[in-house]
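A single protein chain has been omitted from the complex, and every remaining protein chain is retained in its original position.
By written order: A, B, C, D and E. Residues from 1 in each chain.
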Amino acid sequence: MSEDVKKFLYLNRKAPYGTIYALEALEVVLIGAAFDQDVSLAFLDDGVFQLTKGQDTKEIGVKNFSPTFRALGDYEVTKLYVEKESLDERGLSADDLQEIMYEDEDDDWAEKPSIHIVSRAEMADLIADQDVVLSF
Amino acid sequence: MSEDVKKFLYLNRKAPYGTIYALEALEVVLIGAAFDQDVSLAFLDDGVFQLTKGQDTKEIGVKNFSPTFRALGDYEVTKLYVEKESLDERGLSADDLQEIMYEDEDDDWAEKPSIHIVSRAEMADLIADQDVVLSF
Amino acid sequence: MSTLHTVNKSPFTNQSLLSCIAHAKAGDAVLMIEDGVYGAPAGTAVADALAARAGEVSIYVLGPDLAARGLDAGRILDGVNAVDYAGFVDLAAKHDRAVAWL
Amino acid sequence: MSTLHTVNKSPFTNQSLLSCIAHAKAGDAVLMIEDGVYGAPAGTAVADALAARAGEVSIYVLGPDLAARGLDAGRILDGVNAVDYAGFVDLAAKHDRAVAWL
Amino acid sequence: MKFGVVVSEGPYTHQASDTAYHFVVSALEAGHEVPRVFFYHDGVNVGTRLSVPPQDERNIQEQWTALAKEHEIDLVICIAAAQRRGMLDENEASRQGKDANNIADGFRISGLGQLIEMGIQTDRLMTFGD
Partner (left out) sequence: MKFGVVVSEGPYTHQASDTAYHFVVSALEAGHEVPRVFFYHDGVNVGTRLSVPPQDERNIQEQWTALAKEHEIDLVICIAAAQRRGMLDENEASRQGKDANNIADGFRISGLGQLIEMGIQTDRLMTFGD
């Protein structure tokens, strides 16, 4: 990895729709993808709610941005870390989350999952391994 | 009490300075005092922090509005209810709060305390006794 | 004489739902809206606290906000009823006052 | 390699301080600012949780925010140190990254 | 029944103004009256005519302006909250020596007394905030 590449972590701790932070965080991720940095997304606390499947915003009149997470692979954003303890407290499991895949160009374009369920201790390690942490 | 008089409760649940809600709630109380309604102020959860004595905002560069609470008696706003359980959780007692007094015109202008420490159950009764509850 | 309480914050982040149910009186209604609807599902870390009051206090959740967040109506706590915006208006009209736990 | 964590919300209302200290690693620093300074006094409902980590994690509180809120510096938890804005800058420079627990 | 409505948070940033809008629409459909909506705290920002939301999102200001026109709702922006946040009508801009104003059609700027009056004159006060 070149010296010009920094490790960027997007720290997502808020639920979608009640406030705009989740949507505007995703807008940064999409723009940031053009900068060829080493990007990871972390979902913990209420941030795990951003990835639930079956979101239908028709009746609240707000745009459903959850499909955009499935497009992240096309932007080469392929590392999404979700904290297991946060899921547990909220009565959620990995099955309640969207399936988000990417094609691995280093492995004959094999389809692989972008979401990795990690423990709280692993999340702490991930944070401690970054150059830049953007909080939302 | 005339039929035109409603019971108004200002429900203060947020700490001062971190956000503007406490200050802007007080601005409503001051304007509202001119309408001759039956006004009470409730302080619970982090709202009890609004009344602490010794606030000194010089170094954060924000106006200290806590002295305004002591002027409420001049506006005939004389009923301030503070929840004991909220104080306890925060390690506070009545002694940590400002002394706020008013002169009772029905009792030969005797000086009386405006602050009443109430239990959570009494706070619930107070809320249930209102016509209009303004939340901050 | 009863009160409609509204809560719009996630109970996993913010204490508003707990404070609300601690102050609601028998015969009152509590309606979870916006991010408050995360309090509705069964099997969460806050479900027991809500369930403990669901007898004497009527608990509602705003269906449009549940759907937006992908929460399956089939997984909400027993005794919690979903309403739409029209149902929200009816609850506000039926109770004597509304208190927002912001 | 260590991290400066900042927390700006009251721990009596919001879970951010608890989440922060659950993710801080030995050698990290936690700085309470703005409404986060309400976590600093001893004898509160959250003091034990903070004190439990005050050995391996350095805990600081922003003095100007303490003073604004009328919190007596003499009543803060043992092992929690007050800094001013210049001290905040020093902490940010000394650690390898800053993480805001918003 | 008469409903008074308070909106305390800014548009897009917080769902409060959306929920308030849906509540008011449903209240009117049910035959209730909503004589006034009072915008306070960051809620005053709902009334700017300068916002340009993405084309695939709702335009919150235009929704309120249209609803108010159809149902004669008095949309009041608190003057004290508005001044802090840079929301001005033509009069205020000229009085304050500012070279521009940004209030949308259908909104008016007035004092906090309008909030208290709304509490007195309506049967229920609903608050949408954060």
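FYI, a contact is a pair of C-beta atoms (placed from the backbone, for glycine too) under 8 Å apart; a residue touches a chain by one contact, two chains touch by 3 or more.
Model, not experiment: these values are computed from the prediction.
Engineer: Can you list the shown chains that the omitted chain is in contact with?
Structural biologist: Computed over the complete complex, the missing chain touches A, B, D, E.
Engineer: Among A:20, A:51, A:82 or A:127, which residue is in touch with the absent chain?
Structural biologist: Of the listed residues, the one touching the omitted chain is A:20.
Engineer: From the listed residues B:9, B:60, B:77 or B:115, report the one that touches the chain absent from this view.
Structural biologist: Candidates B:9, B:60, B:77 or B:115; residue touching the omitted chain: B:60.
Engineer: In the full complex, which bits of chain B touch the chain not displayed? Write them out.
Structural biologist: 17-20, 60-63
Engineer: For chain E, which residues touch the unseen chain?
Structural biologist: Residues 10-13, 41-42, 45, 48-54, 57, 83-88, 93, 96, 98, 100-102 of chain E touch the chain absent from view.
Engineer: List the residues of chain A that touch the chain left out of this view.
Structural biologist: Looking at chain A, the ones touching the missing chain are residues 4, 6, 8, 20-21, 24, 27-28, 31-32, 34-35, 37, 132-135.
The rule is short, and it goes like this: only the chains that are shown with their structure count from here on.
Engineer: If each step moves to a chain the current one touches, what is the fewest number of steps from chain D to chain E?
Structural biologist: When the steps are counted carefully, the minimum from chain D to chain E is 2.
Engineer: Return the chains common to the contact lists of chain A and chain D.
Structural biologist: C
Engineer: Name, by label, each chain that touches both members of the pair chain A and chain E.
Structural biologist: Shared contacts of chain A and chain E: C.
Engineer: Taking each chain's centre as the mean of its C-alpha atoms, give the chain farthest from chain D.
Structural biologist: E
Engineer: With touch defined as above, tell me whether chain C and chain D contact each other through largely the same residue numbers, more than half shared, or through different ones.
Structural biologist: same
Engineer: Name the chain whose C-alpha centroid is most distant from the C-alpha centroid of chain A.
Structural biologist: Between chain A and every other chain, the largest centroid distance is to B.
Engineer: Quick one: chain B and chain D, Cα centre-to-centre, how many Å?
Structural biologist: Each chain's C-alpha centroid was found; their separation is 29 Å.
Engineer: Measure off the straight-line distance from the CA centroid of chain C to the CA centroid of chain E, and report it in whole Å.
Structural biologist: 26
Engineer: Residues of chain D that touch two or more other chains: which are they?
Structural biologist: Only 12-13, 15-16 qualify.
Engineer: Counting only residues that touch at least two other chains, what does the list for chain E look like?
Structural biologist: 15, 19, 22, 125, 127, 129-130
Engineer: Identify every two-chain combination in which the chains touch.
Structural biologist: The complete list of chain pairs in contact reads A-C, A-D, A-E, B-C, B-D, B-E, C-D, C-E.
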